[in-house]
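One structure is given here, and the rest of the page talks about it.
Of the protein chains in this complex, one is absent; all others appear in place.
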Amino acid sequence: MKDIPASWINDVVTPRPADSYKGTFGRVLVIGGNAQFGGAAIMAASGAVYAGAGLVSVATAAVNRTALHARLPEAMIIPDDDPQLLALIPTVDVVAIGPGLGTDERAARLLTQTLAAVAPQQCLIIDGSAITLIAQKHLAVAHARTLWTPHQMEWQRLAGIPISQQTPQTNQAAAANLPGTVIVKSHRTQLFTPTGSYRNPLGTPAMATGGMGDTLVGILAGFVAQFGLNDKTVCAAVYAHSAVAEEVAKRNYVVLPSMLIQALPAYMHQVAEA
Amino acid sequence: MKDIPASWINDVVTPRPADSYKGTFGRVLVIGGNAQFGGAAIMAASGAVYAGAGLVSVATAAVNRTALHARLPEAMIIPDDDPQLLALIPTVDVVAIGPGLGTDERAARLLTQTLAAVAPQQCLIIDGSAITLIAQKHLAVAHARTLWTPHQMEWQRLAGIPISQQTPQTNQAAAANLPGTVIVKSHRTQLFTPTGSYRNPLGTPAMATGGMGDTLVGILAGFVAQFGLNDKTVCAAVYAHSAVAEEVAKRNYVVLPSMLIQALPAYMHQVAEA
Amino acid sequence: MKDIPASWINDVVTPRPADSYKGTFGRVLVIGGNAQFGGAAIMAASGAVYAGAGLVSVATAAVNRTALHARLPEAMIIPDDDPQLLALIPTVDVVAIGPGLGTDERAARLLTQTLAAVAPQQCLIIDGSAITLIAQKHLAVAHARTLWTPHQMEWQRLAGIPISQQTPQTNQAAAANLPGTVIVKSHRTQLFTPTGSYRNPLGTPAMATGGMGDTLVGILAGFVAQFGLNDKTVCAAVYAHSAVAEEVAKRNYVVLPSMLIQALPAYMHQVAEA
Partner (left out) sequence: MKDIPASWINDVVTPRPADSYKGTFGRVLVIGGNAQFGGAAIMAASGAVYAGAGLVSVATAAVNRTALHARLPEAMIIPDDDPQLLALIPTVDVVAIGPGLGTDERAARLLTQTLAAVAPQQCLIIDGSAITLIAQKHLAVAHARTLWTPHQMEWQRLAGIPISQQTPQTNQAAAANLPGTVIVKSHRTQLFTPTGSYRNPLGTPAMATGGMGDTLVGILAGFVAQFGLNDKTVCAAVYAHSAVAEEVAKRNYVVLPSMLIQALPAYMHQVAEA
């Protein structure tokens, strides 16, 4: 397990090609936000938009429509019970399911529908309660281009490893049983890709607040949509999330998701110009 | 085809007359924003308000009311199924239809009603899904004071020219078959007016993100409402949109519509004082 | 008619007494904002809150509740069809009716109820469509502590003086027929109090945008709630509104209500410390 090299973010976040349009930078669909956790979907979508994804849609409980638009008019919305959702899934580059999804029957149905609808070339991010649901219901996930983003308790549920026994070795072994890449979030997040394992050298306890994981999902989605799915991109997204937080934490005791999201475009600019 | 001269923005955006009131700066009506794309109407209306239009109303799906007011209390709202909408149209200087309008029956009805209701002296901006609808349904548009704002795919639909064959020459020939001015958006936007053709020398790939076209519609509407409809004004609006984006992009990897809109009044001030 | 002396704002906005609480700075009730013009009530309430009123409530169409709270959690709301509204009126120091009220039957009923409910010691601000309604329906207003805030067209309706004939002399004569103070808004606003007449020496065409009048209503309400009703206070509110706008206009082509409102507390601080 090696630390993510500081140079990778520079390799990934480079000046945009002059002749580009919004389609160049990919399409993201966030599926999440039930009636109780609507903010999670808003934060994930905001992360994707501010990271630079070309187009971002959110499938969420209809009650979250107005709050989403009021904060983020750049995103599009589809109520998560709209039959058109299934038709929307194949049109995007990245599907991120889980932020604020909940674990009830409606959530389970959305998850199984999404797992069935996602196509091989698409990137699928599975987060939060979607992970819990998969663990609880022993749902099979065979999608190779998957990013798993459990925090330690969710990883315990999914992999069956108690938090106290979550070491790079045990984590890697369990991750090998899952398709795609596993990102075990902690104060030093670990990444297990099909071809390598990485440790995030950055991070600050100022990030330890609700919604920070949802924000990471959005940044991951935005990075993959723009820069493609590979180890460097995924590591760079995790690294950027913490690097921005460290920057904001130089002036603030707590780094809230909305503060991090606001600061993201300037950080990425500095990286691209470096 | 000549580049828009840098001096034109200074010719258009000049100090306001001292003895003026909100009516001096025109009335704008944005028609758009269905239940899925409400943000588009919000961004267009915001562009018009921050550009300096005297009064801005939005005809949109009623579900977008609260998000609009929460972001932009300066705008007025009328649900797009309110029979009073037809009476409102003749009272404004600029009608901009299309941002987030969608392409369903409701959208088509709104569009045909608007096309029928607009008076010769009014400026009509046709954008986004309104362009797609006109192409799909072969709707006749005879309004001379029209601004068309297709992106390249919408232009393909409207003019029948595949994107790969969209050259200044083919575009100009097709634009000549349409009333008014055609603004073909790309990383170097082209404008075809009844009397000239222009190329936007500005623009940055940081603008390649959802909602940027809606924002341009708002700025166009705000400029025409204040400065009148002529080549210089239309070119200046397109130029300003990109100039502000370039300014914001000096510090940010992506320029979101809300960032551009916030920065617009300061840019216009600098121009007017130059 | 004399210009408002620059010193008056300093006489009015002075350091707050150390031993004070929110009740010290008065209670304001804004009545306005129908389903189409909800933003007007939000801007008026924001003006009052940012001017420093102790407590601000808004009676408005229930559909405006969420946008109000999303922008201004400091304000309280009562739907304007709530029977408790009549009980709320006597508890406040200033009632401001009109911003975005509309002119339909519901609006007329609210207005007549308010005119009947307001007590002699309360300040009543009559603005916008409330003025139009009074003119249309020949409603009698006998309340001495009234502030009228017509723009020139509303003043034409109320006083019967065509805009072209609105001079200090004709305005003063007509104002003398109304109880309280008349504030005729224009690029050089005129004030006619029971004991004097004043001209606002400040103002910028950058203020000529929708909602600016609603904002003035809020600032007037906030000033009267804190500093009492007298010529100096009313003149200072009008002066402050323009002074802040001039300050913001040093950097912006248009001064939107939300920009003015944000800048108000810092301006008042500078005045109080001068």
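As written, the chains take the letters A, B and C, and residue 1 is the first residue of each chain.
Simple rule for what comes next: contacts are C-beta pairs under 8 Å (C-beta built on N, C-alpha and C of every residue); 3 or more make two chains touch, one makes a residue touch a chain.
Since this is a predicted model, take the numbers as computed values, not measurements.
Taking the complete complex into account, A:Gly210 is the one of A:Pro15, A:Gly196, A:Gly210 or A:Gly228 that touches the chain left out.
Contact with the chain that does not appear here is found for just one residue of A:Val12, A:Leu29 or A:Ile42, A:Ile42. From the set C:Tyr50, C:Trp148 or C:Tyr253, the residue in touch with the chain omitted from the display is C:Tyr50, counting the whole complex.
Where subunit C meets the omitted chain, the residues involved are 13, 15-22, 24-25, 49-56, 65-70, 72-78, 265-269, 271-272.
Mapped onto subunit A, the interface with the missing chain covers residues 35-40, 42-43, 46, 63-64, 66-67, 70-71, 151-152, 186-187, 205-206, 208-212, 249, 251-259.
Note that in this section only the chains that are shown with their structure count from here on.
Rotating subunit A by 90 degrees superposes its CA atoms on those of subunit B, with the angle stated to the nearest 5.
Taken residue by residue, subunit B touches two or more other chains at 66-67, 70, whereas all remaining positions touch fewer.
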